[in-house]
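Since the structure comes first, as structure tokens, the remarks are kept for the end.
Only one protein chain is missing from this complex, and each of the others stays in its spot.
By letter and in written order, the chains are A, B and C; residue numbering begins at 1 in each of them.
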Amino acid sequence: MVQVAVCGPGECSPEEAEAARAVGGLLARAGAVVVCGGYGGVMAAAAAGAREAGGTVVGVLSGRDRAGASPDLTVALPTGMGEARNAVIVRAADAVIVVGGSWGTLSELALAMRGGTPVVTLGGWRVVDASGAPVPGPVAAAGPADAVRLALRGR
Amino acid sequence: MVQVAVCGPGECSPEEAEAARAVGGLLARAGAVVVCGGYGGVMAAAAAGAREAGGTVVGVLSGRDRAGASPDLTVALPTGMGEARNAVIVRAADAVIVVGGSWGTLSELALAMRGGTPVVTLGGWRVVDASGAPVPGPVAAAGPADAVRLALRGR
Amino acid sequence: MVQVAVCGPGECSPEEAEAARAVGGLLARAGAVVVCGGYGGVMAAAAAGAREAGGTVVGVLSGRDRAGASPDLTVALPTGMGEARNAVIVRAADAVIVVGGSWGTLSELALAMRGGTPVVTLGGWRVVDASGAPVPGPVAAAGPADAVRLALRGR
Partner (left out) sequence: MVQVAVCGPGECSPEEAEAARAVGGLLARAGAVVVCGGYGGVMAAAAAGAREAGGTVVGVLSGRDRAGASPDLTVALPTGMGEARNAVIVRAADAVIVVGGSWGTLSELALAMRGGTPVVTLGGWRVVDASGAPVPGPVAAAGPADAVRLALRGR
């Protein structure tokens, strides 16, 4: 079973939502389980896309209960752990696709890189070193299909 | 979506395994998602029972990867958090069914009671106060069907 | 550096508070750091006892901030992780002294036993197997001095 996390801000642009929905659908059609933070924005769009395609979506929630959870989750897992749940999301994933930027999203990108989990990005924030050069690691995708292809590469 | 955690030792008696398998199957047939620790013994038996009945089983693993995970999980979520993942298992559950006794299992029972999640027990250890009287809270079931009935009561 | 966790209910009897205060003081005088949950009842009494004796007390809080923390902590560590922080308290300890009984307290006792950390009890709840026999592991102390002696034995 391949599991891919889709991470992104809880409030996002229509373009980001569209990309996340496409990513969720493509992952589901490829047979991958989608793991996400379970709330709105990019998370909800990825869940909706995967659900429409008949896939399985696990939402790992920061809260103590299901309040605010996307209706498209197959399973909602309240952790009651706050943002420490970001570490759980990425640890559960074979690869992480990041859509858009926010501090919570960036923490997931960084935790994934720290743990050796491949990260694919669709837009969003970038990390540069003191000289302004991109820090190597995350791979930028050209679009949703490219992102899913890169995330599933070799699996 | 109703989610019920089935908790018990990673090494168990044939009777406990049989009970856990029955519980898993009954939960799946009732439409409940089974959440468990994802490894052997009671966890594996509950997963097998649910999977046989066509249900969904989420294993919340203590380890950093899927090593040792039951083959019957729908989704395996490595947390890398060690025993702190026990808190995640019970927080994700609407009710907890305990089969058999071990210290890890007892920690899940206690965390569930602490968090206000109903606990149903099938055998296993018991908690008594200084006078030897049972501490109220966990409800003893007469068998797997009774355990599932009690766990789903009112849902 | 020896670190001993003192665990007990956030609301306790005067006798339990007195015992916890004595335990905290004796640990501090023995040069041990006291780790606790950082709130009221047994936790606050242990912190007060250690502080009076010039010791160091670390409170590992379940909340996102210091609200409700005992004023006698040397360091208050909000974790925002809810009851998952109980796993942190016992993992940080070389030994655990339990004073009194509650579900949260029992989860700490069980997590400590699960992780191989010695547990000493002063009153509180007991764990028995199906036959009513005590489950071996936790060691009952005769009083605060005995509890501290047992917790520091061999260190």
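Criterion: a contact is a pair of C-beta atoms (placed from the backbone, for glycine too) under 8 Å apart; a residue touches a chain by one contact, two chains touch by 3 or more.
Because the structure is predicted, anything quoted here is derived from the model rather than measured.
In the complete assembly, the contact with the undisplayed chain comes from C:58, out of C:6, C:45 or C:58.
From the options A:35, A:73, A:93 or A:106, the residue with contact to the unseen chain in the full assembly is A:106. Interface note for the absent chain: among C:46, C:76 or C:120, the touching residue is C:76. Listed residues B:12, B:26, B:81 or B:98: the one in touch with the omitted chain is B:81. For chain A, the residues touching the chain absent from view are 81-84, 86-88, 91, 101-104, 106-107, 110-111, 113-115, 123-130, 132, 135, 137.
Within the complete assembly, residues 64, 79-84 of chain B touch the chain that is not shown. In the full complex, chain C touches the hidden chain at residues 1, 3, 33, 35, 56, 58, 60, 64, 73-81, 87-88, 91-92, 115.
One rule holds in what follows: only the chains that are shown with their structure count from here on.
Note: Cα superposition of chain B onto chain C, rotation of 180 degrees, nearest 5.
At the interface between chain A and chain B, over half of the residue numbers appear on both sides, which makes the contact a same-residue one. One finds 28 Å separating the Cα centroids of chain A and chain B.
Touching of two or more other chains is recorded for residues 64, 79-81 of chain A.
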